[in-house]
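Only one protein chain is missing from this complex, and each of the others stays in its spot.
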Amino acid sequence: MTVQAKSLALPKSKMIENLGRNWYKFSRNPMSIVGLCTVLLVVFLAVFAPLVAPYPKHAGKFVDFANASLPPCRRYLFGTDVIGRDILSRIFFGFRFSLTMGVVVLSLVVPPGVTLGLIAGYSQGTWIETVIMRITDIFLAVPPLVLALAICSVLTPNLFNAMIAVSLMWWPWYTRLVYGLASTLRNEFFVNSAEALGASKFHIIFKEILPNCISPIFTKMSLDMAWVILLGASLSFVGLGVQPPKPGLGTMVSGGRNYLPEQWWISVFPALAIVVVVLGFNLLGDGLRDMLAAEEV
Amino acid sequence: MKPTDILTFTDLKKYFVIGYNGILKREPITVKAVDGVSFAVREGETFGLVGESGSGKSTVAYTTIGMYRPTEGSISFRGQSLFDGNKGRPLALKKEIQIVFQDPGSSLNPRRTIKQILELPLQIHRRDENRLEQVVQLLEMVELPPDYMYKYPQMVGGGEKQMVAIARALATGPSFIILDEPTSALDVSIQGKIINLLIRLQNEFHLSYLFITHDLSLMRNVASRVAIMYLGKICEVAEAAEFFRNPYHPYTRMLLSSIPVVSEEEEKLKPQKIISTGEIPSPVNIPSGCSFHLRCPQKMEICSQVDPVMVEMEEGHTVRCHLYGQPD
Amino acid sequence: MSTPSLLDIKDLHVHFDVYGGTLKVLDGVNFTVHSGEKVGLVGETGCGKTTTMKSILRILPMPPARIPGGEIYFKGQDVLKMGGDELRRMRSEGISMIFQDPTTALNPVFTVGQQLEAVVKYSIEGKKLSRKEIREQAIIPLKEVSMPDPERMMGSYPIQLSGGMRQRVCIAMALVASRELLIADEPGTSLDVTIQDQILRLLHQLVEEKNVSVILITHTLGVVREMTDRVYVMYAGNMVEAAATEELFANPLHPYTHGLMAAVPRLTGGGVSDGIPGRIPDYLNPPPGCRFHPRCDHAMDICRQEKPAFYKLGENHEVACFLYRDGEK
Partner (left out) sequence: MRFITFIVRRVVHSIFVLLGLSIVIFVISRIMPGNPARMAVGPRAPQYVIDELSRQMHLDEPLHVQYYYWLRDALHGDLGMSLVTRRPVADDMKEFFPATLELTLFAGFIMAGGGIFIGILSARHKDKWIDNLLRIISYLGVVTPSFIFAIFFLLLFGMALNWMPTMGRLSPGVSPPPTITGLITVDSLLSGNLTAFFDALWHLILPGIALAMGGLAQESRITRSTMSDNLTKDYIASARSLGIPEGVIMRKFLLKPSLIPTISILGLDFAGTMANAFLVEVIFNWPGSSRYGINTMLRKDLNAIAGVVLTMGVVFIVVNIVVDIVVGLLDPRIRLAPQRGE
């Protein structure tokens, strides 16, 4: 009666077939592919900035008044700023700051936010749920940028403190998302059945409920990458994020503001860079939602 | 030797507070989902519990497996109470009582394979044997091919999902299974297979069942004894054949006469046309006296004042209705 | 044909375009209703009953749905070729449909009164009525469905009503818009047995009074036996058998109908049959020939190759099965 177990291993064809099905749903909307390519390009430029940028030295302390305020030309595709630094190269390095901001904030925010949301969602009707959700409500009572500004202003302004400020502000959004999901899943019969079997709380929260929340969390993470970069640029713009001479995209836009409209390229190109990065992550996020949402049905 | 009782319900009550009236005085609005239910299931028997929505039959099931704690009264399994003290139910007792839910779609986790689903009870209750072999055995027990273990629930049909749920219930080697409307969500053509499978398993493993459904024709073919519930209370209990041949309680008769049947003999069996009238009252404000009096064609004066008590008409056939005399 | 047919569906095909290909759901459906007749349509989940009915009123969501072939004649006119106004006239005066789930068939943010008045206002003779007259017209159907306190009902929202009440409101709305054909999609199946019994008896009485023809869709054989004159049995997108109700219950021919009849538990006890083995076919690539052959124990080679036509047996009993190809068993 015992059956040869090895023959029952998960057939390779099954995994490939799943991949094919997901790619089909992801790529049905061409914009998602545009998003994916944009993100890959930005990541490539950020990682290989020193090799790829035409003037890597311009990203640091560098002065070249001879070539200051040149409009876009063959030697400087995006022109130079008032101190003669090539804007294109600085944008490549600027991508580094944006991506680090996004990755660091998300890795600081998602684990605690999701765990608190799961615990609150599972322990419905108990004081644990009330405490966690009330604290979340407080943080969500004020727009994230405002509180981030407040925290930044208190700390010495630099990229690291900006990341801390945004992270302090951002975890409640995940707690509320996962709380919503977990509190409905909590009443599904497969959870009741696991409890009746005597499964541990840990198993129920992390092995039964969490897998059903993965796709909405993943979709939100890719959309939030865009939001966090946007927020970082805003902080830098008002001088609370990346400090000159480091090439933060927001800082560059703010730096060029007083030279408008004559030397428009100093602000416009970094602004476009921000839009491109944020657009890329948004399109990627929507594509992921289409791919993963169909899973729910 | 009189068969011993495996599961005994004594005056079980379960009230839910679902809100508060007024802003200041905040007196609670309670729903009396189960309001004093007593019956016993014998070893190896299939005891049927039938009733419409709001009757409390599912609440009885959920309280038995520990999803809710009873407000009053008790449930005891082979003499041992299921709810002593407020610490959880011992694992040994959890092993003995299992449940199969109505909706196969929501009782299996869509994100876990059937192998993972079946492994959970094995991990908790039967740590000794080789896990993979046990899973294959369980699948064969419910007539499913072994390669089903790598599928996700949504890859299989409704009937097959319910078979997996039955396999999961059998995994701990229980002696009592609650079947909460196991085939209501399935088409008639698949229902037969599940019912016959359950009967075969009952004989093979000497299981006792509490079978819950609103479909009386199905109940006639499954249960040995039947109890009918209305708004949290039992109205009538009888041996199956007797229950359908000679129903006493007006509600039982009304329910029987409302069922659409397929053959002439069944038509003859149905009591003469009792026109069902009125809506099922909401369990929030249950009518006074006998809760059925608003819809009862043989309503008497006393029915709206005094709530009748269970009376034994014949051996094993009890009914709760003023028509049949009450102990003075 | 004796009396002129009110509704005549000829060789209707309906396909749905989805991920991975096309669902060939309806595969040449033929269905007729004569005026004043009560016709039952029996079939299990996913056999295409509701798709057929929705194509009559052309309320199938296109895309993903598509009608590659077939005609639907209502009083001699092909519905699929009707222009906007003719279609609207047919819907507001000819045919109306009672949806299966009363909780989703009523607009949640409008009162019962507002929805009923809208149906009256945009019906053909509704144009010349004043606001007051519209309101009076709207209350009448509520009384006809024996609704307690119709005045208060006009002002309440669907969420405030019980399942049974909502079902009655759906019937009332359908009464305003149907002079000739009423389609009831599984009326009351989502409700309790005693409430469903009230709804079915109400429907029966209204149909008699207004002598409207009815198509009653259901998956419960008992309901068909008590409520209809003639029955169609449907399986996987095809009509497999059609007959007068007593004839069908006395002498079921098609193996699927046999299996269905045997599977229904009887009040008289005697245990339950094992039902029909296997599962309904996948519409992406349905089995060739007769779509029931993978589950049929009488399957012959011809069944696996060709699609059986509707063979006539006796006065009005038709069956699509090669066992009866030459007229008798």
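Order of writing sets the chain letters: A, B and C. Residues in each chain are counted from 1.
FYI, a residue touches a chain if its C-beta (ideal position, glycine included) is under 8 Å from a C-beta of that chain, and two chains touch if they have at least 3 such contacts.
The structure displayed is predicted, hence computed values, not measured ones.
*Asks:* Specify the residue from the set A:132, A:151 or A:194 that touches the hidden chain.
*Replies:* Going through A:132, A:151 or A:194 one by one, A:151 is the residue touching the chain not shown.
*Asks:* I'm checking contacts with the chain that's been left out. Which of B:33, B:124, B:237 or B:290 qualifies?
*Replies:* From the options B:33, B:124, B:237 or B:290, the contact with the absent chain belongs to B:33.
*Asks:* Which residue from A:42, A:59, A:182 or A:226 sits in contact with the chain not drawn here?
*Replies:* A:226
*Asks:* Take the complete complex as the reference. Which residues in chain C touch the chain that isn't displayed?
*Replies:* For chain C, the residues touching the absent chain are 54, 57, 59, 61, 88-89, 91-93, 95-97, 99, 101, 104-110, 115, 118-119, 122-123, 157, 159-160, 170, 173-174, 176-177.
*Asks:* When the complex is taken as a whole, what residues of chain A touch the one chain not shown?
*Replies:* With respect to the unshown chain, the touching residues of chain A are 134-135, 137-139, 141-147, 149-154, 226, 230, 233-234, 237-240, 253, 257, 260-261, 264, 267-268, 271, 274-275, 278-279, 282.
The working rule: only the chains that are shown with their structure count from here on.
*Asks:* Between chain A and chain B, tell me the centre distance in angstrom, where each centre is the average of that chain's C-alpha atoms.
*Replies:* Here chain A and chain B have centroids separated by 50 Å.
*Asks:* Let me have the rounded angstrom distance from the C-alpha centre of chain A over to the C-alpha centre of chain C, please.
*Replies:* 51
*Asks:* Residue numbers of chain A touching chain B in their complex, please.
*Replies:* Per the stated touch rule, the residues are 1-3, 5, 8, 10-11, 14, 188-190, 192-199, 203, 207-208, 211-212, 214.
*Asks:* How about chain C: which of its residues touch chain B in the complex?
*Replies:* The contact residues of chain C facing chain B are 44-45, 162, 164-165, 192-198, 200-201, 219-223, 225-226, 249, 259-261, 263-277, 279.
*Asks:* Can you name the residues of chain B that touch chain A in the complex?
*Replies:* It comes out as residues 62, 65-67, 91, 94-95, 97-99, 101, 103, 106-112, 120-121, 124-125, 132-133, 136-137, 140, 146-147, 149-150, 165, 168, 172.
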